[in-house]
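Of the protein chains in this complex, one is absent; all others appear in place.
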Amino acid sequence: MIVRRRPVFGLWISLALAAGCSDADLTGPLAYEEQPGMTREVDGKSHLADKPKIREKARAVLAKLYGPNPKEIHVPEGAPFSKDESGTVGGLLANHLRTAEGPKRLPHAGGFALYRRHCLHCHGLSGAGDGPTAPFVFPPPRDFRRGLYKFTSTPNGARPDRDDLRRTVRDGLHGTSMPAFEALLTKEEIEQVLDYVTFLSVRGETELALIEEGFIGDDEDPDALEDDVVADLTSAVFGKWEDAADKVVDPPVARTPSSPESVRRGRDLFLGRTKEKLECAGCHGVKGRGDGKSFVDPDVFNRVVFRGDPSKMAERVAQLDEPTQELWKQKLDEWGNPLRPANLTVPVYKGGRRPIDLYWRIAKGITGAQMPAHYPGIDHAQIWDIVNFVLALPYQPELLEEPGVAAEAEAVRR
Amino acid sequence: MTSADAPPHPAHRPSADAAPAPATPGKVAIWLFLATEIMFFTGLLGSYIVFRAGSPPTSYSNLYAPAAQLDRLKDARGVVLGAVGPDADGVAGAIASATGKGEAEVARILAAAPHGVVNGLDEKGAGELTAALGKLGAKAEAASLRTSNWPRPYDPLTNPLSIDLTTVNTFILICSSATMVLAVSAIQQGRKGRCSLFLLATLVLGGTFLGVQVFEYHELLEGRSYPIGISPTGHFTPEVSLFASCFFTVTGFHGLHVAAGVVTLAIVFLGSLLGRFSAQDFGAVEYAGLYWHFVDVVWILLFTIVYLI
Amino acid sequence: MSDAHVHPRPRNPLTRYVFSTDHKVIAVQFLFSGLIFFAVGGLLAMIIRWQLAWPWRPVPILSKWLWSAPALGGQMPPEFYNKLFTMHATIMIFFVIIPILTGAFGNFLIPLMIGARDMAFPKLNMFSYWIMWPGFAFLLASFFVEGGPSEAGWTGYPPLSTDPHAAPGSLNGQTYWLLALLCAGISSLTGSINYITTVVMLRAPGMKMFRMPMTVWSLFITALLQAFALPVLTSALVMQLLDRTAGTNFFSPVGASVGNGPAVTGGGAPLLFQHLFWFYSHPAVYVMILPGMGIASDVISTFSRKPLFGYKPMVVALAAIAGLGFIVWGHHMFQSGMNPALGATFMVSTMMIALPSAIKVFNWIGTMWGGRIQYTSAMLNAMAFVSMFIIGGLSGIFMAATPVDIHIHDTYFIVGHIHYVLFGGSTFAIFAGVYYWFPKIFGRTMNEGLGKVHFLFTFIFMTGTFLFMHIVGWHGHMRRIPDPTVYEFLRAPGVVWMNQFMTICAFALGLAQVPFVLNFFYSLVAGPKAEANPWKANSLEWTTASPPPHYNFEDLPRVFHAPYEYSVPGGEEDYLPQTSPLPPNITLDPVMA
Partner (left out) sequence: MRYWSLIFALAAAFSVGAFAYAPFSPDWWLPNTVAEPGHVVSKAGREIDALFIIILWLTGGVFVATQAALVWAQFRYADRLDAEGKPARPARYFHGSQRLEVIWTIIPAGILVFLALYQMSTWADVKFRSAAPRTPVLAELTGRQFQWMVKYPGPDGKVGTADDLFTVNDLHLVKDETALIHLKSSDVIHSFFLPQMRIKQDAVPGMTIPVWFDCDRAGRYELACAELCGWGHYKMRGDVVVHETRAEFEAWQAAKLAEQGRSQVGEPEGETSEGDRQ
């Protein structure tokens, strides 16, 4: 019996050791995934497929700037991360929660640890949106590495303001698979996650910039990707993030209070009845149901995206008839994922339901998606009319169902 | 069940020519098997009854298949193409321009006439298309989106099932049960020829039943085209409604059982031709008969519940 | 014709060991495949426990090849956790406990204990084993399909299980899972028809129903349960399969829009699946415990050297459990949205099912009372069965009480309960049965010392593993969550401590099976040769050689009494085989024995 007890006791100790070691949760094969342009040819984009020397340099630069692997995080100078309590920039990335008693290593604290715990299975270790769950959710998780985010308060194509990311993490994106984290993380923890997401973004953007820079360089050039070149690249990347806060679009004209008249004006704008000839109905449909004619028919879309194996979506697309396939290819977002226009008859708004969220969507569009910026095309008051209309539509379906409205819209569009 | 004095084990049967035991292991087993089958059909038919008693009214829509997003289509109208008329190309063109549907889909609608459904229209569009088609000499009628619950018997607008045909088929199956009884009683009296004859009759009747059911399935699945009160696609396939799901599952599994029965009967019939059975040894005939009666009884229940109610 | 069935054992190794129609060989086949799957299921349980104790930490060794996606960095994906417990439960229930209890023990013991030469339908018997293999194959194959194996839990509730976008495992894995269960179901159905027929028709001369050992009674009643309940599950599985493959709409609810996809409009009722599922799966719980009760009864009577206390009441209690088992399925659905009034009636029937279980426990203690208890490995395991079944049974009362169930439903309390019944109950009974009948099955004796070491550690760590599940459960710990620390009330130090303690005990419990494995295989090859009746037991299997000859008995035995006549006054030995008549001075109580 005594002989038997020893292995059990030993097991206990070894389990406790394996589990209790402070860095035990950081074991495993941790390596950043490289963007495709690093090693192979990408259609119409820069790549380093035939420049092995520059590729090695780019890799070395990245490792130096951001750390060789996710376990070891470097903070490049001037990076747009927030400061922790001690004033260290990037201190939230992998810090260990500071409590009243002093710094404390908690297994699930720090941006990286929190990201691993809450985000990784969709967004992936490198932030490439390629976690193991990613193929099974629609819309697919965001690839952070281009610095582009759909629902922002900044102009189309600009980097997001930190508030935008914070809102997304805190409240989730209703209508997608991005859950709300407000009840799962503390405010401090959300900040840490935001820093880590920013880190993955700027790292990815730097990588892209290096690829682009290397693409135009000569592989034999010993001075390629020199320090000062790299410094220029990074400061450009960081600059975009630094600028974001200044670019936040604040409606210069206060919201028109929602009134039947305003809603009706918004409807007329939506249907393209005004002289501006907006084409909202072309995508969102004359009934606002997201079934406009410029887009793939929702039934076809659902069949391709939601029926069957997600990894075989390309095959299902290939089975569509020629014009539909052509349309399908046109209606992809920046990341190559299929898009569907919002169904405005249900009160589900991915980018938020506040009037200002809708204002941003209409005025400056959705980055990476096909929703264009409308601002200079129509004025602020008109945007507010459309906002009022969109907010009212789910509860007043008759707005688009009055006899003749749809047909008229159709006629105007033609 | 058995007493100590009359051991039931085959190895202990006194002799081969003694009267057969009242129950053989085979008979016990076949009864048990039938009991499990009864529970299986109870599961299927019970589900049908539960659905029928308390199913949601949206279980079936006339213009769209169940997977369509009906909330998106609240006011949708459709046009039912009754007859294509002389100008098929013109009709196809009109439908294509009114709805933007692809060539293949339009061809499918035309083929489904007199119950071709053009969906995805609003009231005005439906009216215009109806008028346009009328001008082209086609027969067309506007229809509005409705959800309906369960088909009623003898209502060709909601019920695709032919009760008359199935009544005949039911009669055939009952007859086959009768001939099966005669076959068993013949072999019990040792009349081997008569037994073979009745087995053949049962086999033929069972095969006929199966044939009629295959014909019925063919009609439902592709042979005919049905009004939109039955199916939005013109065909009665398992996915068009809860009723269709239940119908195909229940009758399909019954049909499989009949098919298995027919194969069994064929084997027994061959055995009978070869003279395998006698007044003392007719277990296989009896078991096949029990199974066959069970299939018959299930059908009568099923016919009542699925077709008649 | 009288000895037509007594032909020699087949010479061809293929028909002798593989496609054998001999019930004893088939029993061994069931036993081995069951034990192998026991190891697989146990390994899955270890990984589950690791994740619960130390969430998201890479599992030593295993994480490298179980989930190797570089994007993961060694961390278990949450859907993998769901797959783990789904597969753990499916394997343990449908491929370990049911096959070992009914397949292995049922096959081996029924003919031998009732004095028959083989099952009524040997070929059907062979079929019922080999139809398991497609089931195994489907289950193993599901690990390699796109989306991985099923992850909807062993209950497979729709729409999580029917909509391919609800979970990766519902993509293809669920279809494989359904096919695996259908195969296992066919195996159980054919097996149960065979058992019932054998028991009804092939008893030896003098073997009246009320002279059958409890083990045979329990297997008989189990077979009846399966024969009448399993077809209903089969119909539910078939409907779910059609929902997934043929586009039918039985269980997809109206208005559900899964994974941001289109809403379902024409649809059925998800709750109907639950009703059909539990109509089988509640009786299935009794399928998993009744044979254990039978085995424990026989082992306890033998090693107490004393007649079974209240043989007939024990049989009646078995039948009552089985009968009531058909009308209590709704207690799994108290919180499911089913009409609460229905819940109230199910509560009463569920409470009543505790009664026959209590009677059985009292009778077992009564059997030991006044006996001469011999502490063999088999007896220790049987006593552990009684001891643990008391906990498993009593904790069931909490769940039967609908208001209390509101709180503990879907928590670890349930998990603790079912493991006390299935590990504390069924598994100890399986161990008892293996130790008890090993000499008869293989003709060699197991090592008692190793057997006792195995028992000691299994018993200790079993308590350590499952006891605290009740406590974390009533503290509110939900089941099927890979990371309890998301919740503040589950971050309490006590809960964390208990989770880690349970995990350590679970690993130790796994290690504690090493002596069993060593003992089993060593004894199989080199154990001392067993005599015909090593335990001096009464029932018929001990009257023939160990291992029994191909057709079991030289001459069919004649039976004079029930197998529990131990320590008959005036007898030379303290046991009296069923083949020997009772001394003339003994009259039996007609109600009890």
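The chains carry the letters A, B and C, assigned in the order they are written, with residues numbered from 1 in each.
Here, a residue touches a chain if its C-beta (ideal position, glycine included) is under 8 Å from a C-beta of that chain, and two chains touch if they have at least 3 such contacts.
From a predicted model like this one, the values you see are computed outputs, not experimental measurements.
> Quick one: which shown chains sit in contact with the chain that's not drawn?
A, C
> With respect to the chain omitted from the figure, which of A:S126, A:N156 or A:S177 is a touching residue?
The single option touching the absent chain is A:S177.
> If the hidden chain were put back, which of C:V258, C:A322 or C:V421 would touch it?
The one listed residue touching the chain not shown is C:V258.
> Hey, which of A:A49, A:V89, A:V229 or A:V248 is the one touching the hidden chain?
A:V248
> Name, in rising order, the residues on chain C that touch the hidden chain in the full complex.
77-79, 82, 151-153, 157, 159-160, 163, 166-168, 253-259, 267, 269-271, 304-311, 313, 335-337, 340-341, 343-344, 347-348, 351-352, 354-355, 358-359, 361-363, 365-366, 368-375, 380, 383-384, 386-387, 390-391, 394-395, 397-398, 400-404, 406-407, 409-411, 456, 459-460, 463, 467-468, 470-471, 474-476, 478, 480-484, 486-489, 492-495, 498, 564, 566-569, 574, 588-589, 591-593
> Across the whole complex, list the residues on chain A that are touched by the chain not included here.
118, 121, 133, 153, 171-172, 174, 177, 179-180, 182-184, 186-188, 248-251, 254-255, 347, 353-356, 359, 384, 387, 391-392, 394-396
Everything that follows uses one rule, which is that only the chains that are shown with their structure count from here on.
> Between A-B and B-C, which chain pair shares more contacting C-beta pairs?
Spelling it out, more C-beta pairs touch across B-C than across the other pair.
> Please work out the Cα centroid separation of chain A and chain C, and write it as a whole number of Å.
49
> At what distance in angstrom does the C-alpha mean of chain C lie from that of chain B?
38
> Which residue numbers or ranges of chain C touch two or more of the other chains?
Only 262 qualify.
> Name the residues of chain B that each touch 2 or more other chains.
67-69, 71
> Chain C touches which residues of chain A in the complex?
Per the stated touch rule, the residues are 1, 4, 7-8, 11-12, 15, 18-19, 24-25, 27-31, 33, 70, 107-108, 116-117, 120-121, 124-126, 128, 130-133, 135-139, 175-177, 184, 298, 302, 305-311.
> Show me the residue ranges of chain A that touch chain B in the complex, using the header's touch definition.
Interface residues on the chain A side: 287, 289-291, 293, 298-299, 302, 321, 323-324, 343, 345-346, 397, 401, 403-404, 406-407.
> If you look only at chain B, which of its residues touch chain A in the complex?
Contacts found on chain B: 67-69, 71-75, 100, 102-104, 122-125.
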